[in-house]
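Here the complex is missing a single protein chain, while all its other protein chains stay put.
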Amino acid sequence: MSRFEQGILIAGIAGLVCCAAGAWLDAKAMLGAWLAAAVFMLGLPLGALTILMVHGLTGGSWGRAVREPLRAMTATLPLALIFFVPVLTRLGLVFPWAGADPATLPETVREKLAYLNVEFFLLRFVGCIAIWLVLIWIALGSTAGRDHQMGRNGKRYGVGLILHGLAVSVFSTDWMLSLEPEFTSTVFALYEAAAQVVAAFALAIIVLAARRAVDVMPGAKEDVALSEDLANMLLGFLLTWVYLAFMQWLVIWGGDLPDEIHWYVVRGHNGWQYVLWLLIGLNVLAFAGLLSRQLKRAHAGLLGLASATLAGHFADVFWRLRPPLLAHGPISLWHDVVAWVGMGGLWLALFIFLYRRPDRMSLWKREAAHG
Amino acid sequence: MSLYGILAVFGEPEALVEAAGGMRDRGYRHMDAFSPFPIKELDQILEIRGSRLPWIVLAGGIASAALAYALILYSVEIDYPINVGGRPLHSWPPFLVIAFEAGILGAAFAAFFGMLAANGLPCYHHPVFNAEGFGYARGGKFHLLVETADPKYRKGVTKGQLRRLGAESVEEIEA
Partner (left out) sequence: MADVSATSPPVLRGRHDFPEISGRIGSIVLSGRLPRHFWTAFFVCFLLVLVFLYSITYLIAVGVGAYGIDIPVAWGTMISNFVWWIGIGHAGTLISAVLLLLRQPWRASINRFAEAMTLFAVAMAGLFPILHLGRPWFFYWLLPLPNVHMHWPQWRSPLVWDFAAIATYATVSLLFWYLGLLPDLAVLRDRAQSRPVQLFYGILALGWRGSAFHWARYQTAYFLLAALATPLVVSVHSIVSLDFTFAITPGYHSTIFPPYFVAGALLSGFAMVLTIAIPLRWAFSVEDLITVRHMDNAAKLMIAAGMVVAYGYVSEAFFAWYSGKPYERTMMIERALGPYAQLFWVMLGLNCGVLQLLWFRSIRRTMPLLFAIALAINVGMWIERYIIVVTGPSRDYLPPAWGEQSLTGLDFGILFGSIGTFFALVFLFIRILPAITIFEIEELAEEKGKIR
């Protein structure tokens, strides 16, 4: 392990210690902050898994270039899942439907307690975990090596993507949508999946471009720089996400039903509007920058654009998840800081460790295969 | 009738590219090439600069979207303010949708007509059409034109150079 990785790991452990203290002081406030950070962390490997499987289906030189960072990201999935364990121990502190007296819940929520109950929730989560573990095993296994054979895996990836889609839908409904159990939105799972893909791809570009110029890497077409290709892919993913986010807003604005619009009302007041402006600003910045060929071809430009996109995603996750969980005003935001540092440090250390030593991934894979 | 230039015919795209490169090495600058499909290598040889079309398209899109949004805003805020379904007069989410469509329309017009204008089309008469066998009548041929305006142009010399570069035939064309 290099000093850099050790430093990150130590920061992460320090953060975790603070989190433990936070949980001891106020478990509810701590878990609320913890969940938002855990969802962000899990989004990265899930997004990477989506991209790996889509690339397995379609092929294309863009995927070959980002394969290594995506593989390392995918391999961190078990760690990201472990982050959810603390929340599982006290579900009632986070989810209004868990542990509450049904009589106190609104009628629409009482109607869906057959789905939103702790046992079924745990069962579904275990199901999602099982699907994802199998999928990363398949995805990491078949993308190993220099140039894996495409086409032969088409059907496997096709079925994999269907299962993955179901798992992500169940996950986003359970862990994100049900934080406000009155609210429903059919597009929410796609919206979340698109956000994950944007984040994973942006991070992959950052990692790829961090140390060296992207242009000289293999995988470029004869007349288009690889960096431009990757940036265009990022633009495509970003636009998909923007589209889904705007459509959810537009439809809910149009319907103006109390249960639905409340989701946005909460997120447009009490300071949350500033987070919203920040996230819009970052994404507009990234979008405008991604139209410029000079920026896309420049090393620093590409790095900056991907960073702005990732920062925008960070703001987005925070804005979507945090408002219903934040109880005591801005003072309790220190919980968030320690949760981000703790989980982020741990995750980043593992990610960098795996990215620098791709051979360790196969070791991990063999272990997983054996048991 | 004055002379417009000399047109050389080639059978293969590679031959055209090679000849164009050869003529460039000999110092010719006022050249044009004609082919039934785009040939990327020619861009550098003929010094075709990057087009400003993207900027025109961007401007067209933004102007058109802004115009549509301004029209809507004028109609709901100034000309005919009326409360519909309790919605605010300035209901930006729906207005954005129309502005987006208008922006795409404006940008598409800018791209299409910008391209035509930059290329000087429609142009139903052009000297190269005077040449024997120019065009696609017997499948595409590949032509290289050296204009008389070129400072290096010397009728006999230029023709000879084109022949030596592998032209199937060389023809003088009238303006």
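All chains are identified by letter, namely A and B, in their written order; residue positions are counted from 1 within each chain.
Everything below uses one rule, namely that contacts are C-beta pairs under 8 Å (C-beta built on N, C-alpha and C of every residue); 3 or more make two chains touch, one makes a residue touch a chain.
Worth saying up front: this structure is predicted, and the values here are computed from it rather than measured.
Engineer: In the intact complex, which of the presented chains make contact with the chain not displayed?
Structural biologist: A, B
Engineer: By the contact definition given up top, give the residues of subunit B that touch the hidden chain.
Structural biologist: The missing chain touches subunit B at positions 13, 32-39, 42-43, 46, 48, 51, 53-54, 57, 61, 71-72, 75-76, 79-80, 84-85, 87, 91, 94-95, 97-98, 100-102, 104-105, 107-109, 111-112, 114-116, 118-119, 121-126, 128-129, 134-140.
Engineer: Contacts of subunit A with the missing chain: which residues?
Structural biologist: 58-61, 107-112, 115, 149-152, 155, 158, 161-162, 165, 169, 173, 182, 184-190, 221, 239, 243-244, 247-248, 250-252, 254-255, 257
The rule is short, and it goes like this: only the chains that are shown with their structure count from here on.
Engineer: Looking at the complex, which residues from subunit B come into contact with subunit A?
Structural biologist: 40, 58, 93-94, 97
Engineer: Can you list the residues on subunit A that touch subunit B in the complex?
Structural biologist: Per the stated touch rule, the residues are 223, 249-250, 253-254, 291.
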